[in-house]
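Encoded as structure tokens, the structure appears first; notes follow it.
Of the protein chains in this complex, all but one are displayed in their positions.
Letters A, B and C mark the chains as written, and numbering starts fresh at 1 in each.
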Amino acid sequence: MEAFLFWLFSIVGVACGAMVIWNRNPMGSAVYLVTTMLCLAGLYALLSGAFVAALQVLIYAGAVMVLILFVIMMLNVRQEVVPREGSLPAWIIAGVLGLIVVVNLAVLFRHGDSPTVAEDFGSIEGVGAQLFATYVLPFELISVLLLIAVIGAVVLAKRRAP
Amino acid sequence: MIPISYYLVVSAILFVTGAIGVLLRRNALIMLMCLELMLNAVNLSFMAYARMLNDMGGHVFVFLSITVAAAEAAVGLAIILSIYRTRETVDVDYLSLMRH
Amino acid sequence: MDGTALLHGTGALLPQLTVVITGLVILTLDLFLTSQSRYVNEAVGIVGLLLAFVLTVLQTGEPRPVFMNMAVVDNLGVFFNATFLLIALLMVLMSASYVRREAISSGEYYALILFATTGFMFVASAADLVMVFLAIETLSIATYILAGLHQQEQRSQEAAFKYFILGSFSSAIFLYGIATIYGALGNTNLLNLAQTLSQTAASPLTLVGLGMLIVGLSFKAAVVPFHMWAPDVYDGAPTAVTAFMTAGPKAAAFAAFLRVFLQGFATPELAQHWVPIFAVLAILTMLLGNLVAITQQSIKRMLAYSSIAHAGYALVALVTLDALGAASILYYLVAYTLMSLGAFTVLTVVAHRGEHHYAFTDYAGLASTNPMLAAVMTLFMFALAGFPPTAGFAGKFYVFGAAVQSGHYALALIGMLTSVVSIVYYARVVMMMYMREANGARAIAQVSPTTVTLLGLTALGTLYLGIFPGSVFRLAERSVQFLF
Partner (left out) sequence: MFVDVVIILVKAGLVLFALLNLGGFLTWAERKQSAVMQDRIGPNRANIGKFTLLGLLHPVADGIKMITKEDFIPEGAHRALHTLAPAAALFPALVIFAVIPFGPTVHLFGRDIPLQVANLNVGIVYIFAVSSLAVYGTMLAGWASNNNYSLLGGLRASSQMISYELSIGLSILGILLIYESAQLDVIVHKQGELLWGFLPQWGILFQPLAFFLFVGAALAENKRVPFDLPEGESEIIGYFVEYSSMKFGMFFLAEFVEMVIVSGLTVTLFFGGWQFPYLQATGFVWPFGWGTLALPHWLVVLIQVGTFGLKVLVGCWLLLVIRWSLPRFRYDQIMHLGWKVWFELALVNLLITAVVVLLVT
């Protein structure tokens, strides 16, 4: 069962990931990216990270991608008439180089089976306890980061008086 | 039981895919999405390592990185929007005022 | 984490907190200000930054990890934080008249400057790779926005976009590096990494992660070959922001270099891997930065390349792996901050409203129309080129001295040769100002009192650091002592 789900999620995820960069239309890319993100959430759940899996769906698929989709709709970018950017050789070279990098990295990963983990591994309580004990300072710093993002989004995107 | 390495390979493939996308695509929105893809790939690595090390610190890292990605996306989209308002295009090749 | 530890930690991070709160106050106050009373923003900013400066200086002493080893208060952090606060202070002075002239909404502008400064300070106090990443993101996102703040200028938006895409790209690589280190070592805390590393042999995975960290940080510091964003971004951003970017984020990136590599991954076994990389990067950076700077027609672009070159000089000192080298980095960053901010301030004045006058020819005859401005510009140019008795000379002296002492003769030699090359383009500015007639009767804009103050401060600072380099250098040495 686990193996089946792993292969399902990873193959679909990788295929959709490739479609994100191959698709001509931003809308299509966005939908493929959402699919990849949902597949990743599935993989997280397989890695016993239930809470993070839910967060992945909630924030990435439910907020970030919605925002991107929203902007695509707002700009109303239709089917691009221009051919795909980058010449075919460039894509092939990039693909081959990418493959080499992945293979080289893959050789280095020699991690076998993972240890059995406690029942509450990856639960809300477990992650929350870590977040608010050990990692409380990063958590606080994130608030500054988000504040900056809010200010930035408002300042940059607001319509200016001519 | 799927070995952790498999997850890491998936993560590496996605990361490289995203990187290729950022470097080759010229559509601002798609470049932004490729960045998100890269961050997602990193998150998968964190989750896999967290499982391997039996340490929930990795989950916290993912939590933080997701938040960062959200902030980045908001700012990036605002920049794209402001460019589009004056230029009516999201193709980066038109952004060449500075190549003189 | 119990209450007392929390309180103690908060106390230790008071400088950062002060800066954040100042930013929030400005953001709130700005709502109630009219265009006549906008100077309140600057006043609040200066008061807050001075307060933070005092709080920072009071923190010297033994390293004290706080917040479950997420941050550390030590002399290195104090020195860097003081530098960052100095940058922010000078920025506020520089921007006071600039934001009015260019119609940039000042509340958000100063708030973002302060929040970016918070990011810098957290980089310098970070004791965990996660903190380094988040702090870098904080400052990066703030600077992306700052770069795009120039509302009427398309170039500003383009700069923001380019900076954003490549900045985020490098952040992703940096984060992947952290993930790899986390997986390989099971630990991301810079304070105990050394201990973890000493117990296990360095696995190839660790090295891959380390490489990614180097790439990510090199992007942020605009080190060749990861500099391609820098010239366009520096050119397109509002000039005051460009000044900020050449000083702040660059210094922060070096703070990260010191924290990560000299504190975290400093074991000899690993150092033999990363030292050659940095040596090559330094050589490339010095060569390309200086050579390309010669060909530029715009002074702003020339200064952009020159800032790349200066990052190369500072990198030279990183490979020495001793206190002298580390201290000379600190010294160099302070010196460069003063020179660069000063030079960019002159640029903002000469550029006029709308910012179109950056060509070398715009500086023709500046000596006759505005002799004082030409004089300080000459000082900064000489300082950047490394003439005595300026801060630039002392900085290069320490850096190359450290390189020679640790046996990196080639690096020192290349550094000195490229410095000589750099005289060509710095001198061109000076010649333009003094030897050429003014083309057309373009009156120099009124130089506001705050700008005069800033120019005076940076010029005096440049001279002081050049004539009495020992005072600051001893502080720098004291700051890095605990690392070795």
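We take it that contacts are C-beta pairs under 8 Å (C-beta built on N, C-alpha and C of every residue); 3 or more make two chains touch, one makes a residue touch a chain.
Please read all numbers here as calculations on a predicted model, not as lab measurements.
Shown chains touched by the undisplayed chain in the intact complex: A.
The chain omitted from view is touched by exactly one of A:L8, A:L58 or A:A90, namely A:L58.
From the set A:M73, A:V103, A:A133 or A:V150, the residue in touch with the chain omitted from the display is A:M73, counting the whole complex. Hidden from this view is one chain, which touches chain A at 25, 27-28, 31, 34, 50-51, 53-55, 57-58, 61-63, 66, 69-70, 72-74, 76, 120, 123-124.
Here, only the chains that are shown with their structure count from here on.
When chain pairs are compared by contacting C-beta pairs, A-B ranks highest.
Averaging Cα coordinates per chain places chain B and chain C 26 Å apart. The distance from the centre of chain A to the centre of chain C, with each centre set as the mean of the Cα atoms, comes to 31 Å. Here the CA centre of chain A is 6 Å from the CA centre of chain B.
Shown for chain C are the residues in touch with two or more other chains, namely 130, 134, 137, 141, 144-145, 148, 160, 183.
Residue positions of chain A touching 2 or more other chains: 105, 109, 111, 134-135, 138, 142, 145, 148-149, 152, 155-156. Taken together, the chain C residues at the contact with chain B in this complex read 130, 133-134, 137, 141, 144-145, 148, 154-155, 157-162, 164-165, 168-169, 171-172, 175-176, 178-180, 182-183, 186, 188, 232, 235-236. Interface residues of chain B facing chain A in the complex, by the touch rule stated above, are 1-10, 12-14, 16-21, 23-27, 29-30, 32-34, 36-37, 40, 43-44, 47-48, 50-52, 54, 56-57, 59-60, 62-64, 66-75, 77-82, 84-85, 90-91, 93.
The part of chain A that touches chain B in the complex is made up of residues 2-3, 6, 10, 13-14, 17-18, 20-21, 23, 26, 29-30, 33, 36-37, 40, 43-44, 46-49, 51-52, 55-56, 59-60, 63-65, 67-68, 71-72, 74-75, 77, 80, 82, 85-86, 90-91, 94-95, 98, 101-102, 105-106, 109-115, 117, 121-122, 126-127, 130-131, 134-135, 138-139, 142, 145-146, 148-150, 152-157, 159.
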